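A single protein chain has been omitted from the complex, and every remaining protein chain is retained in its original position.
Naming follows writing order (A and B), and every chain is counted from residue 1.
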Amino acid sequence: MYYSLKKRGNNVLRFVLINYKSHLKLSFAVTFLVLISILAIIAPFLPINEPTKTDMFNTNAPPSHEHWFGTDENGMDIFSRTINAARYDLIIAITAVLIGSTIGIILGAIAGYVGGLFENIIERFAEMIQGFPYILFGMLIYMMIGGGIAALIIVIMVYNLPFYAKLVRSEIKSLKNIPFVQAAICAGTKPYMIVFKHLIPNALPTIFGQFPLSAASAIRFVAALSFLGLGIPPPTPEWGSMIQLGANSIIFGKWWISGFPGLTLFFVVWALNSLGVSLQAYIKKEN
Amino acid sequence: MRSKKVLSIFLVLSLLLMSICLGINAEITDEHVLKIALPGEIPTLNPDFSRYPISNMVLLNIYEQWFQYGTRDIPGEDYTRSDINKIEGAAIKTWEISDDRMSVTLNVRQGVIFPNTGSEMTADDIMYWLDKGPETKSGNLWNEDMASMESWEKTGPYQVKIHFKYPVQPMFWMLGRDQCWGVVDYEAVKDHFTKDNPWGSKWLNRNYAGNGEYYIESWEPGVEIVLRAHTEGYWREKPYFEKVILKVVTSSPTRALLLQSGAVDIAMALGQEEYDNLRNAPGIKVLTVPSRTKNTLVLNHSMFPFNIKKLRQAVSYLVPYDEIVEGIFKGRAQRMYSLCPQLSPWENGEYWDYEFNVEKAKKLMAEAGYPDGFEFTVNIRTGDKNARKLAIFLKEAFKQAGVDMKIREVTPSIFAEEEGLGTVPATMETGFLQYIDDPYYSMRGYKTGSATNRHHYSNPRIDELYEKLRNTFGEERKKLSDEFQKIVVDDAVDLELACTPLEYAMRDDIKGFKVLEDSLIWIYPLYRSK
Partner (left out) sequence: MNKNSFRNWFRFLSRRIILLLIVLILITSIAFFVTRFIGSPVYLMVGSQRSEEIIEAARQELNLDKPLSVQYFIYINDLLHGDLGISRFTYNPVIDDLKRKLPATLELATVSIILISILGIILGFTAAVKRESFLGKFANWISSIGVSVAPFWLALMLIFLFYFIFRIVPAPIGRIDSNINLTAHYSGFYLIDSLLAGNIDAFISSVYHLILPVFVLVFTTTPYIFKLVYSDVVEVLRSNYIQNARAFGLKKITIYRYILKNIAPSLLTLIALNFAVLISADIVIEKVFSWPGLGLYALNAMNNSDYCPVISIALLAAIVYNLLYFLADTFSIIIDPRWGLE
């Protein structure tokens, strides 16, 4: 099975290179993501203004030579804050999704394989978590844990868990009936080996397409929570809280404080979504 | 075919909508109706002690207080202020202080009718109010304790006599004009005494039983409250504004917008950006009134690092005081040289020594054993913009000496709880209005074990002074208050940052504004000029 996995990897690369030009939207999305990731990593070394340096005599200033995106209420440069915010947002989103999905995948795989009561319990639990208004839920858990970055990650994790569990469960259930797997069972392979070595790797491609989408919604979630006042503590830059800072000034025409961070947020989420959708379409085609 | 049809329907609908929108008229104003935008829902109508600032503003105007301050003109300004040396009678018409100053006889004003029941205000209403405190352990209890009231009795149909533990304190007069000392109609409340609420507090929360300058005509909780002027059976002259509509508008830029468009006459509790934007807007005026609103970084003396005096003092030398006044508050704030604002008559700034001096701070830190700095967390309330600005600014300043301040934004209730329980090293309090002008009240917040001692500070000398203060007046009192300030400043109990003014935004044809000592808006004297 590993061979087939490798083959698929090669195919992806070939696909990208051949079709770059013809799938313009996807290419643009990927390029943008790569760009913003690089920027996020090298942000502290860039020759731009410090993101948390205050300048109380120059607050809420419109975009100018010195401050490309203008300044916010504390006089901090919005351009550098926007770029720096990418670090926190992306890291939180990716970490949370990875951890959450891993746990979810394992749980879902076990549930799909073992079936029975365990599966039922997991399914009901997943439904319950998903059946809760996620912002309310997120706020409650966030406040319970006491706030901060850790709380954000945990909230996103908890929310992604059931989603991946369900996804994997249905995949596993269909995969269980492949002759190859049946043969392995007959041969007496231990259950956990079957699950981890055969079932999960084969279910992964379908799940890969989900990752960018989950990351996108995780970023939106962090932004929404920060907008409401919870989230990353000041003065750390974060798109959602930057939008909130500028929300009151919009009515007076100061659009740049909310505008630029929101625009960047939009592009990142959009790029991730496009990537995810294209991945999913490609994987579906392959199957 | 289908898409074309869909598109065309869509276009027609949107055109229709737009035309409807553009045809809406501008808003109509009636001269004698005053419209105010409230920053939030009015939680309760119970005049019991000031838990909720929004309620307080409404309560001030619908309940009659015992006393009120006189008025003094401020030359060159569009507003008047209270004359705190002149106490006038409101619900209480006259009073006599006994020779030994241990009791006071109050004469209730006669002929004042409660609009809802039609009954007259008598001493029974005063007695109900006084009895309520110790019986329900409500805010009144605190009032009575602060005013050192020991017992009270009804000495006539319109007369009440109060006995004090100590000679009658200035606090008594100051509290007596506070909106929490509203006169409640006993006749109305007594029908609502229930088993688990023997004093009718719960009923008072949602129902009006007062006889102030205005009475409640209608109340739609969360939306608006409509007041009408109290004219029948009332001792004051009819006010200019016969009807007052208080609308709940929770977002502050929206309040500013409504003010700009003329939909409301006064917008409460705006942010600094909005005041700045409105200052030069046509048709609007912003009254900037020097006040005693303090911005303080409250330090918790019960945990590290602020249980160490040298570290507290060190941090006091790391605050760029002048830059805060000039930069953050754009020159509209005042420096503080003591725990009292400059505007307080008993402020003594002689003992203040703190200026921004990194070297001195580092030296003190080294002496305390932390030459490389230390870290601590400060709590700020979500939505408190001034606190956030100050915290971010101070964080930068503290970094210069290696002090790492982490900012934590929490909800108001968690903020109150953590400050009250003393589980966080520092909290940023802005807008804490020291509304009573007396060292006795302030000292309450520094007394060991007091529930208002949010710095969890303990100094036996201050406890001594507190006890002495109850019996001391005149020059001696001033000396005690000076010593009090000297101790507090030297001990660096908190970081006193700056003193911000009160700002009121209103249409510029609204005149007659009187700034009260508790910053609330008093509607009665307002009028509209052409």
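Note that a residue touches a chain if its C-beta (ideal position, glycine included) is under 8 Å from a C-beta of that chain, and two chains touch if they have at least 3 such contacts.
Keep in mind that what you see is a predicted model, and the values were worked out from it rather than measured.
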Ask   = Of the listed residues B:97, B:223 or B:366, which contacts the missing chain in the full complex?
value = B:223
Key: Candidates B:127, B:287, B:358 or B:416 - the one touching the absent chain   = B:416
Key: Contacting the left-out chain in the complete assembly, out of A:34, A:144, A:178 or A:193   = A:144
Inquiry  = Contact with the hidden chain only, please: which chain A residues?
reply    = 124, 127-128, 131-136, 139-141, 143-144, 216, 220, 223-224, 227-228, 240, 243, 246-247, 250-253, 255, 258-259, 262, 265-266, 269-270, 273-274, 277
Remark   = Logged for chain B, residues touching the omitted partner chain are 2-3, 6-7, 17-18, 20-22, 24, 27-28, 35, 41, 43-44, 49-52, 136-139, 141-142, 145, 202, 205-206, 221-223, 247-251, 254, 257-258, 261, 263-264, 382, 411-417, 419-421, 432, 450-452, 454
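As a convention for this text, only the chains that are shown with their structure count from here on.
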Note = Between the Cα centroids of chain A and chain B the separation in whole angstrom comes to 45
Inquiry  = Please output the residues of chain A touching chain B within their complex, sorted ascending.
reply    = 52-54, 56-57, 60, 73-74, 143, 147-148, 229-230, 233-235, 247-252
Message = Quick check on the complex: what are the chain B residues that touch chain A?
response = 251-254, 256-257, 271, 273-274, 277, 323, 326-328, 382-383, 385, 388-389, 391-393, 395-396, 406-411, 414
